[in-house]
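Here the structure is laid out as structure tokens; the discussion comes afterwards.
A single protein chain has been omitted from the complex, and every remaining protein chain is retained in its original position.
Here the chain labels run A, B, C and D in written order, and each chain numbers its own residues starting at 1.
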Amino acid sequence: MKKFDITTPIGIIVGISVLLLAVFSNAGASGLIFFIQLASVLIVGGGLIAGLIINFSFTELKILPKVLRESFRDQDHDLRILIDTFVDLSGKARREGLLALEAGLDEVEDPFIKKGILLAVDGIEPDVIKDIMMAEVVAMEERHRKGRAILEKAAEYAPAWGMIGTLVGLILMLQNLNDPATLGPNMAVALLTTLYGTVLANLVFTPMASKLANKTDEEVFVKQIIIEGVIGVQSGQNPKVLQEKLSAFLSNNDKIIDETMGEAYEA
Amino acid sequence: MKKFDITTPIGIIVGISVLLLAVFSNAGASGLIFFIQLASVLIVGGGLIAGLIINFSFTELKILPKVLRESFRDQDHDLRILIDTFVDLSGKARREGLLALEAGLDEVEDPFIKKGILLAVDGIEPDVIKDIMMAEVVAMEERHRKGRAILEKAAEYAPAWGMIGTLVGLILMLQNLNDPATLGPNMAVALLTTLYGTVLANLVFTPMASKLANKTDEEVFVKQIIIEGVIGVQSGQNPKVLQEKLSAFLSNNDKIIDETMGEAYEA
Amino acid sequence: MKKFDITTPIGIIVGISVLLLAVFSNAGASGLIFFIQLASVLIVGGGLIAGLIINFSFTELKILPKVLRESFRDQDHDLRILIDTFVDLSGKARREGLLALEAGLDEVEDPFIKKGILLAVDGIEPDVIKDIMMAEVVAMEERHRKGRAILEKAAEYAPAWGMIGTLVGLILMLQNLNDPATLGPNMAVALLTTLYGTVLANLVFTPMASKLANKTDEEVFVKQIIIEGVIGVQSGQNPKVLQEKLSAFLSNNDKIIDETMGEAYEA
Amino acid sequence: MKKFDITTPIGIIVGISVLLLAVFSNAGASGLIFFIQLASVLIVGGGLIAGLIINFSFTELKILPKVLRESFRDQDHDLRILIDTFVDLSGKARREGLLALEAGLDEVEDPFIKKGILLAVDGIEPDVIKDIMMAEVVAMEERHRKGRAILEKAAEYAPAWGMIGTLVGLILMLQNLNDPATLGPNMAVALLTTLYGTVLANLVFTPMASKLANKTDEEVFVKQIIIEGVIGVQSGQNPKVLQEKLSAFLSNNDKIIDETMGEAYEA
Partner (left out) sequence: MKKFDITTPIGIIVGISVLLLAVFSNAGASGLIFFIQLASVLIVGGGLIAGLIINFSFTELKILPKVLRESFRDQDHDLRILIDTFVDLSGKARREGLLALEAGLDEVEDPFIKKGILLAVDGIEPDVIKDIMMAEVVAMEERHRKGRAILEKAAEYAPAWGMIGTLVGLILMLQNLNDPATLGPNMAVALLTTLYGTVLANLVFTPMASKLANKTDEEVFVKQIIIEGVIGVQSGQNPKVLQEKLSAFLSNNDKIIDETMGEAYEA
């Protein structure tokens, strides 16, 4: 149900290409090589890691790779298929009883829907089902928030360590002005860390944290539809009524973005 | 009902003219040409696009052109005509019954009024009509907020990429100081990206995002009057009473801005 | 009831005098002339206007002159006189009846008090009077907030355009370094726009927006006393009780600032 | 009950000593003299005053000296003595009746306790006493907030005017580069205003505003204990119960900071 989200790598490739092109068109391949200085990478990367280690516990930092992987993935939310699933389940439940749903659960891929249907089959009350499922949604939001916090702190520390690197470079340069010929290149190296920090913050950390926030919002929205669907199936709602009810969600979000947006503005 | 909003293009033209004049009066036409450097445009534009691609999904970015178009349009809200419409509808509904309104709906241009009247004609209860129409208003606010978010993020990324471009230019320049004659022009080129980023943020993205927020507020205000009007028409309110009621809205907003403002201050 | 608020012009004159003195003592009259460059005024002023035109609609911008006039005025709120007015009205109402108040309304200058008394004389219920008068107070707050928003945005755009002007000046200067003698003066001119933008923001726009916010708070406070007074007069409250009640407001605000402040700190 | 708060002057003396020492160790007494330039003092001080005059009304500015004096004073809140006072009052009230308290009021120094006891003796209901005393606390908070606002605005305007002074100095210097020997000293003078503004903001205005906020919190806390004490005395509460009740406050604040803090962390 998840596919590779091509926009994050495309964005990063576009951003880096723009930088490479700008350098290459001015200074050729040798210019490009100059822009990669191990010492500068070390100072920004090392300082950033140091800041994050102090800021977060190891338990929290272990989330980071999963968070990064997440921002390269796109959940394929076809809400119409989702609604059809619940319409089918609702029809089956009315024809054959709630217990009959357990047999067909293997076809349902989404573990959140599965859990909900199992709770419904177990005869747990709607309010309790809603509480249990919402608790999971809230826990997911909290988890995503913690993961995002690492990227947001990284966006804060990266430019700071870029500036620290530049200060170190400038101090070293100024301390020893004997050879004026080295003045320019030394200052160029000093400025590299500021460049690294600024690019990391504005091309990687800030946009990724922002995209993760958008994705969390969307995920919460989908999970709320699922909860409504499960409650509807359990309470033996008429499939048509359930479809209408769930489509109301649709019209306030996906459908609108795709089609109604323009009309809405033209209206 | 929408007309071209002349203030946005006027503002942009004034801003750019001021810049061109300042350059032209100092350095003539050749100076002007210097201020347009393809590489600098590429680095700010490319970086900005890269950041936005990572930050938003394609579904969200597809909203952008509509959002931009919106900030060049002005909805012609003549609230007096709007109130008259409801007074007429209310009179007709009392004389000929609610069903008679359906026949005259072709004359009503605004789709939001149409939808409301159709719901009223269908005999749906006032509370439900209010819920349905408010849900649409909330969805509109959320949609506008998402579109505005793109402009707000652009206002954040543009100066950052301007600074990145300047850093790249400075590093290239410092790395190779052999020819002192090129020092000045090279640094001038390096500063161009900072200029582009700052102008984009302060002339285009920030003011546009701000204007869209004001327009959303106004649109929500108008739609609230329409909802009150529809409810009034359905409940068979006396046209005079409805007029008084809707004019109360008017006095707290439009009328006041135009006329009462001065008195209020003088009071 | 309004008088010229001398503090705003005094502050602006003090600020500008300080600047002029600093320049004059260093560089004489010729130095002063150098600080007024038409091109620099044009770029900051033009850019600022361009940003504001895009940011606000014409309807909103038309409020600006009234807002500026307002920050040069001071409402003379003698709360003791205000309270005496209500004590008199209350006594008269108890002696001669509410209708008798209409005759003496010509002596009441404040239109807000007039409106309140007329509503009371018309026999409208206290709750409704309070709602109507509070609606007017809320509308006033909203109107002031909109007017203040223009000054706040101006305080944001002015330094940005100052920096844009400096960037343009620096780029022009660096582009043509042939004549080293012009280097200094050219850079001096470039820095002028940053100076203009910073002075405008920190001497004019930010303090004025801040003072308007304080004035709005004070006006809301006075109008709330008036509302309490009108309700008290209408409900035939004993003049002494009304005086006590309204003086409670006084002690929490004006009286305290003047006299109790010190004691309160010393206590 | 108030004593001189030695930390504020100590802090300011430490900060200034550090600066003087740094200058003196580098440049001797003559260097120190250079750091006091009348023109620079004038531009930062004058601009700051100009900004504050526009920002606040005279009524508000008159609070400033009291606010400044306040941050050099420390209220000696011995909460145990305070609680003992109420335990004594409570015992006396139970033995001899509420009216007997009036005789011993001369020994009570705190006017807030006095006022509360007088209200209790007058037989006013507990809810009303609480309302009246809380109104005074809220008024005190509001007054302190207004006074603090002046310091907070000063912390905002001081560095801005420091920068304005430096810009003026740089422009004057660049305008006339004839004598290279004066270049350094002129630029040094230009930078002085930025130094003044930054030191004022970070050594004086920001820490003082912050300390006043802490003091207000503490004062509100003490006054809340007094209100609970007065209510307890009036309602004839058992002295032991009253002591337990008031000590609960103590344990959540003072006691904890002094003793439990460490344990709490070690726990």
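Everything below uses one rule, namely that a residue touches a chain if its C-beta (ideal position, glycine included) is under 8 Å from a C-beta of that chain, and two chains touch if they have at least 3 such contacts.
Computed from a prediction, not measured in an experiment: that's the story for all the values here.
Student: Please provide the labels of all shown chains that the missing chain touches.
Tutor: A, D
Student: Give the residue, chosen from A:F35, A:F86 or A:F112, that touches the chain omitted from the document.
Tutor: A:F112
Student: Just name the one of A:K92, A:K130 or A:K153 that touches the chain not displayed here.
Tutor: Answering carefully, the residue with contact to the hidden chain is A:K153.
Student: Can you work out which residue in A:G165, A:G184, A:P207 or A:G229 touches the chain that's missing from view?
Tutor: A:G165
Student: One chain isn't shown here. Among A:G46, A:G97 or A:G236, which residue touches it?
Tutor: A:G46
Student: Going by the touch rule given at the top, which residues of chain D touch the chain that is not shown?
Tutor: 5, 7-8, 10-12, 14-15, 17-19, 21-23, 25-27, 31, 34-35, 74, 183-185, 187-188, 191-192, 194-195, 198-199, 201-204, 206-208, 210-211, 214, 248, 251-253, 256-258, 261-267
Student: Which chain A residues touch the hidden chain?
Tutor: The missing chain touches chain A at positions 2, 39, 42-43, 46-47, 49-60, 62-63, 66, 69-70, 73, 110-112, 135-136, 138-140, 142-143, 146, 153, 156-157, 160-161, 163-165, 167-168, 170-177.
In this text, only the chains that are shown with their structure count from here on.
Student: State which chains count as neighbours of chain A and simultaneously of chain D.
Tutor: Touching chain A and chain D alike: no chains returned.
Student: Going by the average position of its CA atoms, which chain sits the greatest distance from chain B?
Tutor: Measuring from the centre of chain B, the most distant chain centre belongs to D.
Student: Suppose you list every residue number at the chain C-chain D interface; are over half of them used by both chains (same) or under half (different)?
Tutor: Different-residue interface.
Student: When the centre of a chain is set as the mean of its C-alpha atoms, what distance in Å lies between chain B and chain D?
Tutor: 45
Student: Centre to centre, by mean C-alpha position, how many angstrom separate chain C and chain D?
Tutor: 28
Student: Spell out, as numbers or ranges, the residues of chain B touching 2 or more other chains.
Tutor: none
Student: Please classify the inter-chain touch graph. Allowed labels: line, ring, star, complete, other.
Tutor: Its topology is that of a line.
Student: Which chain pairs here would you call touching?
Tutor: A-B, B-C, C-D
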